[in-house]
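With one protein chain held back, the other chains of the complex are shown just where they sit.
Entry: subunit A
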Amino acid sequence: MIIGVSYDLLRWEEKDIITEARKSGFKAIPIFTKDFYSIVGVGENHNELEADVIIQRNTSHARALTTSLIFEGWNYNVVNDATSLFKCGNKLYTLSLLAKHNIKTPRTVVTFSKDKAVDLAKKIGFPAVIKPIEGSWGRMVAKAVDEDILYSFLEYQEYTTSQFRQIYLVQEFVKKPNRDIRIFVMGDEAPVGIYRVNEHNWKTNTALGARALPLKIDDELRDLALKVRDIMGGFFLGIDIFEDPERGYLVNEINGVPEYKNTVRVNNFNVSSYLLNKLREWIKK
């Protein structure tokens, strides 16, 4: 099997995929996005790249989406494909799809005016969380303890460069324990995950200092993860889940190019190798 690895920054994960692929006797072809180009048009030659499947690993969401689109246009199998990346990258799209399929999520309002956002936040209750429609690593996610602070955050957002700066997404502050769950789906399995624990910050992104601990995956969690995969599409997903004391599991966000260095470390589970084996099964079908 020939594996293409599309990347813009060679992190631990990308190196590990290449190493594990070669150990398994696969040919691994690194595809560095910054050296990559596409000439779009009928008859343009794009067959220099031989790959049974291309693993999408760009750190930049824009580069990931764009290169997946290009590879799909060339009829390659891409994991993850552009459509699922777009669904995951846009939090409103994610939440809308999940709600449509009766998957519980944090209560969320989306408005196009700051005043309306504050009015609706009162119904959700304070503290409330404001977050950008697209973003990651907890950037620009903020907790507003009252109306004044929420209004200030909304104003700050308005003067950013985000294309969604005048669309306001406000979410309830879920009374979760000092942790959330990141569970990984690979193909038709959800074999591994972590708790992300932060005693000092309500944000539980490992990029912001949360500790990873091994996750015991029960049947409910596994079924939820696989149902989410069916809704979102994609082959390799990292699903972020809150534990609400009354409502149980709430799906918060879904990651289409998930990082997993800490998951490997604390679970002693070889994610790259597992992913490659699942891809081999998939390609054989």
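Here is the rule we use: a residue touches a chain if its C-beta (ideal position, glycine included) is under 8 Å from a C-beta of that chain, and two chains touch if they have at least 3 such contacts; residues count from 1.
Just so we're on the same page, contacts and distances are computed from a predicted model.
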>> Just to verify: the chain that's not displayed, which of "Alpha-aminoadipate/glutamate carrier protein LysW", "Acetolactate synthase", "2-oxoacid oxidoreductase (ferredoxin)" or "CRISPR-associated endonuclease Cas1" does UniProt list as its protein name?
In response: "Alpha-aminoadipate/glutamate carrier protein LysW"
>> Just to verify: which one of A:38, A:136, A:178 or A:270 makes contact with the chain not shown?
In response: A:136
> Quick one: which of A:221, A:257 or A:279 touches the chain that's been left out?
Replying inline: A:257
> Any idea which of A:62, A:99 or A:145 touches the chain not displayed?
Replying inline: A:62
>> One chain is left out of this view; which of A:34, A:200, A:216 or A:284 touches it in the full complex?
In response: A:34
>> Contact with the hidden chain only, please: which subunit A residues?
In response: 7-10, 14-15, 18, 30, 32, 34-35, 59-62, 134-137, 139, 161-162, 207, 238, 255-259
